[in-house]
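In this view, the complex is presented without one of its protein chains, the others remaining in place.
Chains here go by letter, A and B, matching the order in which they are written, and residues are numbered from 1 within each.
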Amino acid sequence: MSEFNLTILLASVVAGAVPILLATLGETITEKAGIINLSLDGSILLSAMTAFVVAYETGSILMGFACAALAGALVAAVVAVFSIYLNQSQVAVGFVLTLMTRDLAYFLGNPYSRLQGPSVLQHPIPLLSDIPFIGEVFFNHTFPVYLSLLLIGLCWWYMYRTPQGLNLRAVGENPRACFARGISPAKIQMFYAVCGGAFVGLAGATFSLCTKPGWGRPQGAEGTGWIALALVIFGGWHPVRAAVGAYLFAFLQVIGIYFQNWFPSVPAQVFQVAPFPLMIFTLLIINFVQKESAIDRAGGKAWMKSILGTLSGAPPTALGKSYRPD
Amino acid sequence: MRIDIRDIHKHYGSTRANNGITLTVKPGTIHGILGENGAGKSTLMKILSGYIRKTSGKILVNGSVCDYHTPAQAAKLGIGMLYQEPLDFPPLTVLDNFMAGQTRGIKNQKDFFRKKFESLVDHFNFTLNADGAVEKLTIGERQQLEILRLLALGTEGLILDEPTTGISREQKESLFQALKKLASEGKSVLLVSHKLQDAETLCDTVTVLREGVVTGSVDQPYDAGAILEMMFGVLPGTPSRSAVEYGETVLSMKQVYGSGGRTGLSNCTTSIRQGEMVGLAGLGGSGQEVFLRLAGGIKKPSMGSIELLGEEVQGKNLHAFKKDGVVFLPASRLEEGLMPGLNITEHFALQDQGDGLFVKWHEASGTAQAKIKKFRVMGTPESAVESLSGGNQQRLLLSLLSKDSKLLLLEQPTRGLDVESANWVWWHLHKYCLRKTSVVFSSSDLDEILMVADRVIVFFDGRIVKDVKKDETDIDELTRAIVGKAQ
Partner (left out) sequence: MNISDNTKHTAFLRYSRELILTLVVVFSFTTLILLLAGAPPLAAYYQIFKGSLGSWMKLGQVISVWIPLTLCSCGLLYTFRINLWNIGIEGQVMMGAIFTTFVLRFGMDGHMPGMYLCAAFVAGIAGGAIWALFAGYLKTKGGIHEIFAGLGLNFVAQAIILWLIFGPWKRPGIASMSGTELLPRELWLPYVSYMRLSVVGLVLAVIAIAVTALMLRYTKIGLYLKAIGSNLNAAHMFDLNPRTYMLIAMIFAGGFAGLAGGIQVTGVYHRLIPAISSNYGYLALLVVMLSNYNVWISPAVAFFFACLNVGSIQLPMMLQLDSSLSGVIQGALVLAALVMHAWRMRAKTLKEPFYNE
């Protein structure tokens, strides 16, 4: 039934990674500015619901995506406002919103459960999709796939090559110093929290209009938000590395489906929860690598150091701390 | 640039940090602001730079009244400040730090700013690499970077808050030269310091603050005695010392290596005897911090052997160090020493680690009451520790120490304290020495080390470069050692 075909496998990885990739990129942006938006798991569901309902009612997929981005941005804005203007714990607010937005999604989306709705169509890119192998893997997809590919590069360029990106990184490192330089930490944190939230919204829309079309309880996107949060750590707060993490994860998911077919005797639950122990394991390795003792042990070996270097990435210094001007 | 400060007030509740300050900075001069810790210097400068808001008063720039309340607005007027704690972004590169706050839009402007940066570096003969990470720089280099950035912004009035703390003599000379150059170009420089010596070598005019008011303003040449009187009112008495007989070796390190800080600690061999008062000198982050933490059991060495009272400590945990009477007091009292949110009684209750399930609240409250009185802590048993002033926090920390500690390891024990509190701390620590306790402390102030220590150990780049008795050395020799020029 499932013959192994590398081209199809990779193509499905590129397509399947889109929601988690968008969410991971969005959260990377938000955290780079120093705000943790823990509500990802719920806001993905809320925006998935929004996207489906809007697309169903208006018949416009684009409207669905736009409204989903808005929903994601709104949730992130709540986290940011609580942190910046009310000085409340981002983790606490984020967690409350995780549960609340999920329930809100189930509640408001209830009448639309299991309805046949619109979904995104395939748009092979002319010429490019004709390239053997590469064309099939990258350029024979739906538009969210192209968007996600584009956004990886765009994020990197914006963060590391533009003055605005410098301000973004600076605020995540030291808001106080930003204030002294005339950069308003509050405005920047607010703006990028909302931007990151909009990415998360797009991730949700991709779920309900593309990857797993439709709405229901459960939708199937449950748990993705947490994986995305872990992938941000895996990515060392760097957009390209985060993207690599997202693709690796999608690869494992696809492989998991193959495995399920190859080993029918293993209960399905094992494959369903496999991402989570895997997440813990990855974080364990990342943490081990970053310990001083590991760096000591690497000693003079250059190759060891380069491996450690690529695996370690420090969080923005002011991550998760509310900034209060003095 | 001419700056007139008229009747500035800054009140925090009932505390008056600035209480009617008036002074004038003439163009093309270096103006010193002297005063001891807590005199209101930093507050005044932060108001001038727009970082905090004044309660009342006026600031005139070049003769016209300017009402501004953010650093950005001050920068537009040409006022820039070098803060005491460097306000920069350590993980970013030097060039990124230089650019942050100067650039707009999304166009990549790195090349333009690289050129600007390099020409400024050349202009002042600094040695800064645009692509290095700021976290690898010394405090002095970070200052240089910050000064260049302010100048690139078009700063005409430059404020420096305690710039000579924690930098090498060479860097200090290079800094002073740069400042003189700036003044000769017509810029005004405001130099804040609590060191008379800095002002003497550099400033054209000196204004002295005490308890939020101006106590005097003098021009070159200075009468040091008069200035000191303006600073302190009555000259502070230096803590007296009486000779202590040293006993057995308490701590000995053999070829110890440890990681952490800017440089880590390399190949450290030394020993401390009972009753000794040892001062650790060196630029900030040269290995003293790691030394104190290794000796206190807070960190584990990566190599080498440490012996406490003749016993190898390898494999022992912090608890064992504590049981042996070793105590480490960190420099950041509220971050690493006390428990914000807990009151004084709770701190004493925490000390009772004996058997029994329940806290003896009554007993703890009694102890707190007695210790507050004995150590003259301004507070009640119910006071939360974060509401105490720095000096009182330090008194509380010292009151928590057991009387029969064997080895006290203190990181900058007088940082942020006024002279009276500092003297009290030294007096108290000296009493420990008389009881055969060894005291090892680090300090960024060489004068202080020479005043109170029996022996000085100098750290440079993670190594011990000098280890001498106080009587056999002088400030010049030590200063050379601090910057790595020991013989």
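Quick note on the criterion: contacts are C-beta pairs under 8 Å (C-beta built on N, C-alpha and C of every residue); 3 or more make two chains touch, one makes a residue touch a chain.
Nothing here was measured: the structure is a model prediction, and the numbers come from that model.
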item: Chains shown that the absent chain touches, full complex; value: A, B
item: Contact residue for the chain not shown (choose from B:L350, B:M378 or B:L434); value: B:L350
item: Option from B:K107, B:H319, B:R435 or B:K469 whose C-beta touches the chain left out; value: B:H319
item: Contact with the hidden chain (one of B:L228, B:V244, B:L342 or B:M451); value: B:L342
item: Touch with the omitted chain, as defined above, among B:A178, B:L400 or B:A481; value: B:L400
item: Residue of A:V96, A:I125 or A:L149 touching the missing chain in the full complex; value: A:V96
item: Where the missing chain touches chain A, by residue; value: 38, 78, 82, 86-88, 91-93, 95-97, 99-104, 106-111, 217, 223, 226, 229-230, 267, 269-270, 272-273, 276-277, 279-280, 283-284, 287-288, 291
item: For chain B, the residues touching the chain missing from this view; value: 12-13, 15, 17, 38, 42-43, 298, 317-319, 322, 328-329, 334-342, 346, 349-353, 356-359, 361, 386, 389-390, 397, 400, 416
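Operating definition for what follows: only the chains that are shown with their structure count from here on.
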item: Chain A and chain B: spacing of chain centres that average the CA atoms, whole Å; value: 43
item: List of chain A residues in touch with chain B within their complex; value: 158, 161-167, 169-170, 173-174, 176-183, 292-293, 295-296, 314, 317, 326
item: Residues of chain B that touch chain A when the two form their complex; value: 49, 51-52, 70-72, 75, 81, 83, 87-92, 96, 99-101, 103-110, 259-260, 302
